[in-house]
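This is the structure I have questions about; it appears just below.
And then subunit A:
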Amino acid sequence: MKKRLKQLAMVTAVTSMALGGASAAFAEEVLRFATWNSSENLAILQEISKRFEAANPGVKVQVESYGDGYDKKLIAAFGAGNPPDVMYMWNYPKYYKSLMPLDELMARDAESMDLEDIPAGLINTTRIEGKAYGIPAGFTTHVVFYNKDMFEAAGVAEPKTGWTWSDLREKAAQFRDEGSKTYGFAVEAKPDPYDYEQFFWSNGTRFIAEDGSSVDGYMNSPEAVEVLTMFAEMAKNEEATVLGIGDSTSGSALFKGSKLAMFQSAMWSKGGIDKAGINYGVAMLPAFGDKPVHSSIGASAMSVAKATKNPELAWEFVKFYASPEAVKLRENDLPIRTSVAEEMNLTADPIYKPFFEMLALSDRESNAFLKHKNWSKIQTNLERAIEATMIEKGNAKKHLDSAVARSKRHLK
Partner candidate 1 sequence: MTRALTYGALLFLSAMFIIPFYWTFITAVKSIGELYQFPPVFWPDEVMWDNFVTAWFKQPFDVYLKNSVIVVILSTIGQLFSCSLVAFGFARFKFRGRDAIFVLLLSTMMIPWDVKMIPLYMEFNMLGWINTLKPLIVPAYFADAFFVFLLRQYIMTVPIEIDEAARMDGANSWQIYWRIHLPLMMPALVLVGTFHFMNAWNDYLGPLIYLNDQSKYTLTLGLSMFKGLHETDITSIAAITVVLCIPPLILFFFAQRYIMDGSIGSSVKG
Partner candidate 2 sequence: MAGVDIKQLYKSFGKTEVLTGIDLSIRDGEFVSFLGPSGCGKTTLLRSIAGLEEVSGGSVRLGERNITQLPPAKRDIAMVFQNYALYPHMNVYKNLSFGLSLNGVPKVEIEERVQTAARILQISDLLKRRPRQLSGGQRQRVAIGRAIVRDPKLFLLDEPLSNLDAGLRVSMRVELASLHRRLGVTMIYVTHDQVEAMTLSSRVVVLNKGVVAQFGTPLELFYAPQNLFVAGFIGSPKMNMMKVNANAINEMSIALTSESISGSISFQLSAPVQQVPEQPHTFGIRPENVGLVEEAESHMSGNVELVERLGTESQVHVRLDSGQGLTAVTRGTHPVNMGDRVHLNFPAEHCHLFSPEGEAYPRKLDGETRSLIERQETAALCIA
């Protein structure tokens, strides 16, 4: 068996040499970079990394893509003290203690980085207790995609800037067709609360108090009840199909199959919709009456592990990702640099414009998970309330109250 192990070691060594590991064997520095991206997005990251390697001879960037298993992998790696040097990050409350605060470095390199060019709202998504732990590399706001062909066929007017939820509902109702299983809109029964909070904000409330002290009066406020009730009613009146209970079909799949006239999502859906060849338009999120609308911001930010052996190189790498050159390459999300957006003429493009308009409106609030260390558990109760409301198509007040009650022990 010993012999076999030796052979195995040989085979492994030979394979790794032969298959791309060769440069690793000779490179002086290997930088491990972990991401949850896959497919096309991953290809973009690899391209940027290659350019970084070209600009920094002797450095090899090992792009590690964990896809769906990102958290599992990261937990194992951090738990065992063997994290990647640089990684995609969003869950700062859980990881920040092992991440490098970047404020000092940012201050030092503010000029060369042209930090002014990056909207503060984006960097704020990485802040814990005032310190920034990540530099965004790309971002998205939320919008409504709509199928222009379907609108035309049904003779429905396309959404206009400043539209409201009642506008949306009125339009949606006209698309419902039982025979072809067509709907005007889709509502989520199991949304990611991170994204869902935008509806609370837009209706003038939030999940949790600004200081994180209480959910009572926020999560179950009349405004909150109103939001859930509205979505439940849309489901009840068949203005919208319900996603996430019983039907595995995703909103994007339905939209791509022309079964959905309008679909609320973000940049990550755009690539697929383009590919499916849908003739679509993009509208801002609708408002609740005359209240100001607000979107969640999803940013892919890059963080550096505290345990990295090479903090300077890691920081260089992060900076490179925020450089105009790299930002331009990221076609699957939005440029974090205003200058790049303008240069690429995105702010005027009717498809991209609503995203930036949403960004401009969305700097007032920060996400609930940054406000309480037990938020992930509190959130479970909220998810349950949303799901229950969508299943029963009503009773929002009762379910939200129960979520608040169930959350008490986590707020201690």
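How were these picked? Simply put, all candidates are chains of the complex that A comes from, given by their letters.
By our rule, contacts are C-beta pairs under 8 Å (C-beta built on N, C-alpha and C of every residue); 3 or more make two chains touch, one makes a residue touch a chain; residues count from 1.
Since this is a predicted model, take the numbers as computed values, not measurements.
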* Asked: Among 1 or 2, which touches subunit A when you look at the whole complex?
  -> 1
* Asked: Across the complex, what residues on subunit A touch candidate 1?
  -> 1, 4-5, 8-9, 11-12, 15-16, 19-21, 24, 32, 36-39, 41-42, 62-70, 72-73, 75-77, 79-82, 84, 180-181, 252-254, 256-259, 266, 268-269, 271-272, 275-277
